[in-house]
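Apart from one protein chain that is not included, each protein chain of the complex appears where it belongs.
Take a look at subunit A:
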Amino acid sequence: MTASPAIRRITLALLLAPLMLWLGLLVVIPHIDMLLLSFTEKTGVRQYQPGLANYRTFFVEPVYWTIFLRTALMSILATLLTLVIGFPVAYFIAKLARGRSKAFLFLLCLVPFWVSELVRTFGWMILLRETGLVSGALQALGLVSGPVELLYNDAAIMVGLVYTSMLFMVVPLITALDSLDDSFIEAGYDLGGSGWSILREIVIPHAMPGIVSGSIVVFMLSLGNYLTPVLLGGKDSLWFTGAIYTQFITRFNWEQGAAFGMLLLVLSSLIVWLGLKLSGQTLSRTVG
């Protein structure tokens, strides 16, 4: 079948239309609007002029950039923790489990995602709050004398973030490890390698694309997470998305909120780029 170039062009346009509409309406246009908004200063009631004041606020007020720094560092830590916990899980599912148990374990990783993030986070609250299960169990065992509050601290946020992100790390890792032929690992042993050296020299380099893509996703999700830090970390969770929320909703300062939103986008991209540079990876190799 030969179609004329014109028809082929129309077909292509029609096929791409939904994607383009989606990108255009939900991603590009709001961001352009945000960008314009962020460069607008409020000079009086209903009086605006273009300017950089909103961005200046971020760098001049230590509270904002410290919140951002804290958010970024916590997200990096959450990413590392997720990787460290997720890697053995993925290795077990990809390389050691066989047949039905493999599918079952994989399904088990998916189960938490059948309930909404809100419900999952409330689950953690039920466990960790002062009158919660963990506190009760510790008292019953006589390890503590009174009720303990395990919520509203950084550790609780970290637990929530790692828990929420696990699947997004495990899936790319399983995909990467699945494609590692067992004979590579056997050849490593055959040539005198120990478990550790094989992990370092053969398994991890092979899984690198999965590690990188999983880490990027988990980092971005953690950085942009709002629910988990607010619910598990409390009012003082000091998460950057919380700061954006405050500007938009509490202060009704959309211009400032837009600037923070843009900053989050730019700075997080910068951190990902830096991470790729430091680990000697490229995005195209990860995706391709």
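The criterion applied here is as follows: a residue touches a chain if its C-beta (ideal position, glycine included) is under 8 Å from a C-beta of that chain, and two chains touch if they have at least 3 such contacts; residues count from 1.
Rule of thumb we're sticking to: contacts and distances are computed from a predicted model.
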Chain not present in the shown complex, as UniProt names it (candidates "Spermidine/putrescine transport system ATP-binding protein", "Dyp-type peroxidase", "catalase" or "Sulfane dehydrogenase subunit SoxC"): "Spermidine/putrescine transport system ATP-binding protein"
Touch criterion as defined above, residue of A:T43, A:S116, A:S194 or A:S269 at the omitted chain: A:S194
Contact partner of the left-out chain, one of A:V148, A:I202, A:L227 or A:L276: A:I202
On subunit A, residues whose C-beta touches the chain left out of the figure: 181, 183-184, 186-194, 197, 201-202, 205-206
